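Just below is one structure, and these are the notes that go with it.
So, chain A:
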Amino acid sequence: MSDLLNVQNLSVRYGAIQAIENIDLTISEGQVVALIGPNGAGKSSLVNAIAGNVRGTSGDMTFLTSPLLGVKPEDRVRLGISLVPEGRHVFSGFSVLENLWLGATTRKDRVQARQEIEEFLELFPILGKRRDGLAGMLSGGEQQQLVIARALLAKPKLLMLDEPSLGLAPLVVDQVYDLIRDVRKRGISVLVVEQSTARCFEVADQVHVLNHGKISMSGTPAEMGDAARFEAAYFGVSGEIRT
Partner candidate 1 sequence: MNSVQIITDALSLGGIYALTALGIGLVFSVLRLANFAHAELVTVAGYALLIGVGLPLPLVLFMAAAASVLVAMATERLAFRPLRHVDQTTMLVSSFAVSILIQNIFVFFSGSRAKGVDILPALARQVSVLGADVSMVKLTTIAVCGATLVGLISFLRFTRLGLEMRAASQDFSMARNLGVRADRVILIAFALSGILAAVVGVLFVAEVGFVQPRLGLQLVIISFVGTVIGGLGNLTGAMVGGFLIGFIATLLQTFLPLELREFREAFLFGIVILILLVRPHGLFPARHLKERV
Partner candidate 2 sequence: MDLLAKSSPNRIGDRRKRLIPLVSLIVIVVLVGLAASQGAIVMQRRVILALIYLVAVVGLYIFVGNSGVLSFASSAFMAIGAYTTAIVTMAPNMKSTFLPDLPAFLAIQHMPPLAGIMLGGFMAALIAAVIGAPLMRLSGISAGIATLSLMVIVYIVFGNWDSVTGGQRSLMGLVGYVKLPQATLFAIGAIVIAFIYQESRGALMLRASREDPVAAAASGIRITRHRWIAFVLSAFVTGIAGALFAHLQGTVRIESFYLSLTFLLLAMLIVGGSQSLAGAVMGALALSLLGEILRQLERGVPILQFDLKIPGGLGDIVMALCLLLILMFRPLGLAGGRELTFSRNRTSGDNG
C-alpha cells in the first residue's frame, strides 16, 4: 500500500494554547485509521489542519505527491480530502437534495453526479422520502447519513469523520459504522476521530491515541489488545490529564 497522506512534525497553536505538537501521521490508500483521545486532546485541530481550516504553525503535510501547505480548504477537496466536521453541519435551511448537490460542488460530470445522488437517495430511503424537505428537520442519525453521503459526492480519496457518533443512539451509531465499512469497500481511506474506542477497534487498521496534543500510543487494534481493557487503561491515562 502506498502512502496517501503524510503528516510530518505538525504543530498547531492558537495564541498561547498549543493544540497539537509535533504530530507524525501516515495514512495509506484504502486504510481506515482511528484517532482516539479525550476532549481537548487536539483531535479536531488535527483533522481541521488536514482539511485546511486551521493553519499549522509548523510542520509539513503531503497528500499523494502534492504539498498541502498554503492550499485552501476548497482546493484540498479537489485533491481528494473531504471532512465531515463535528456536529455534522447540514445546511439546515436547505432541502436534502440541495445539500447533496452542494456535495457535488467540485464535480464537472453533472450527469454522473446526478445519478450518484439518486443512488444515495435509494440507499438511504429516509433521505429519499424527504428529498425536498428541509435538512434541519432530519434526526441526528439521518443528518449523519446525509453529511457522509454529501462528502462522498466529492469523490474523496480520504474521508475524515470528526466524532461521527457524537450524540447518536447506539443503534444509529451501528448504522454509521456500517456505512464506514461500506466506504472502505469503495477503496476510500478513512480517518475517523472518536472519544470512545470499541467501535473504532472493529473497523480500524491502525489506531492512534492522542493526548495533550501528542500521539501517546499507536498500533493495530490487535496490538492494543482487548478493547475493554484498553479502554480502562486509556481512561486511566486521560483521567489523570483531564483533571
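In picking the candidates, the idea was that all candidates are chains of the complex that A comes from, given by their letters.
The definition used in the following text is that contacts are C-beta pairs under 8 Å (C-beta built on N, C-alpha and C of every residue); 3 or more make two chains touch, one makes a residue touch a chain; residues count from 1.
This one's a predicted model, so the numbers in the text were calculated from it and none came from an experiment.
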Worksheet item: Looking at this complex, which of 1 or 2 sits next to chain A and touches it?
Response: 1
Response to the item:
Per the touch rule above, chain A residues touching candidate 1 in the complex are 51, 53, 72-74, 77-78, 82-83, 85, 89, 91-94, 98, 101-103, 105-106, 150-151, 154
